[in-house]
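Moving on, here comes chain A:
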Amino acid sequence: MTIATAFLALLESGPRHGYDLKQAYDQHFGVDRPLHYAQVYTTLAKLLRNGLVTVDGVEGDGGPDRKRYTVTEAGVTDVQRWLDEPEKPQQYLQSGLYAKVIGALLTGRSAAAVLDAQRDEHLDAMRELTRRKMDGDLADRLICDHALFHLDADLRWLEHTADHLDELAEQVRG
Partner candidate 1 sequence: MTRVLTEMLLGMRLAFAGGRRGRTRTALSTGGVALGTAVLLLSASVPVMLDTRQARIEAFGPFTGGVDVPAGDTLLVGVVESSWHGSDLRGLLMWPETERAPVPPGIPAFPPDGRMYVSPALREALAAPGSDRLRAQMPYEIAGTIGDAGLAGPQELAYYAGNRTLPDRIGEGAYRLERFGAYRVSEDDDTATYVMLGLMVATLLLPVAIFIGASLRFGGDARDRRLAAIRLVGGDNRATLRIAVGESLVPTAAGLLAGTVTYLLVRAMIGRLSLFDVSVFTSDVRPMPVLAALSVAAVIILAAAMTLLGLRGVAIEPLGVVRRTVLWRGRLWWRLILPVLGLVLMYPAFTGGKAETMVTIGVIALLTGLIPLVPYLIPLVVGAVPGGPVSWQLASRQLRQNPVASTRAVTGIVVGVAGVIALNATFATVDVQRKVHDDPADADYSIIGSTDPSPAAMKRLNAAFERVDGVKATTTASYTLYDPATDTYQGFLFVGDCEALDGIADIGRCADGDAFVFGDTGRDVTVKDGPRVAVPAKARPAVLTGSTAQNVFAAVLFTPAAAPEGLSRAGLDFVTTSIRLTSGTPAEKSGDIRAAAISVDPFLQVTNLVSEADRYGAMKTALNIGSTIILLLMGLGLLLDVADRLHDRRRLLGVLAAIGATRATVLRSVMLQALVPVVAGLALAVATGIGLGVVLMRLSEVPVRIDPVAVFSPVAAGAALVLICTVAILLPAARRVTSTEQLQHE
Partner candidate 2 sequence: MNPLLIAEGLHKSYGPTTALAGADLVLHAGEILSIMGPSGSGKSTLLHCAAGLTSPDSGHITYDGRLLTEMSDVERSALRRREFGFVFQFGQLVPELTALENVALPLRLDGIRKRAAERRATGLLDRLGLAGKARSRPGELSGGQQQRVAVARALIAEPKVLFADEPTGALDSVSGEQVMEMLTRSARQSGAAVVLVTHDARIAAYADRGIVVRDGRSLDRARAR
């Protein structure tokens, strides 16, 4: 998903000023990375140029803040196309973690230590996310849960690998 598509989706519920757009984006999509104003205006300029939005009113001195944007037919079609297209599941085949384990085994270092360190790291992250989740609203919780489930999956992989380290070491060295 791009910022442009997100803006189009936000405008579909009604015209907004650029400032509102940034606020709404940060609330629903931004989570960790709030938008800079510069990004807001370059994105809007691009959308205007492509005819996906129009300006339907200017207030006051006509500065960038004062423009109200509306989505066009083409813009709505764009949103529809985005939603229609399922996200491609990530393949997770190029795992940096796995590379580290193999690296440790190849060099005769402790792969278990690598895994343990990683587990700590993951657990730290999970604790942090859990804390945020408990303080946040529903949107926060869902976002955090998404991350937690992924980290949980990683952790299970770590445990699983730890159980098979000896076998793996034999194969790698053999």
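We take it that contacts are C-beta pairs under 8 Å (C-beta built on N, C-alpha and C of every residue); 3 or more make two chains touch, one makes a residue touch a chain; residues count from 1.
Picked so that all candidates are chains of the complex that A comes from, given by their letters.
All values derive from a computational prediction rather than experimental measurement.
Shown alone here is chain A; of the other chains of the complex, listed as 1 or 2, the one that touches it is 2.
Residue ranges on chain A touching candidate 2, taken from their complex, read 116, 119-120, 122-123, 126-127, 129-130, 134, 148-149, 151-152, 155-156, 159, 163.
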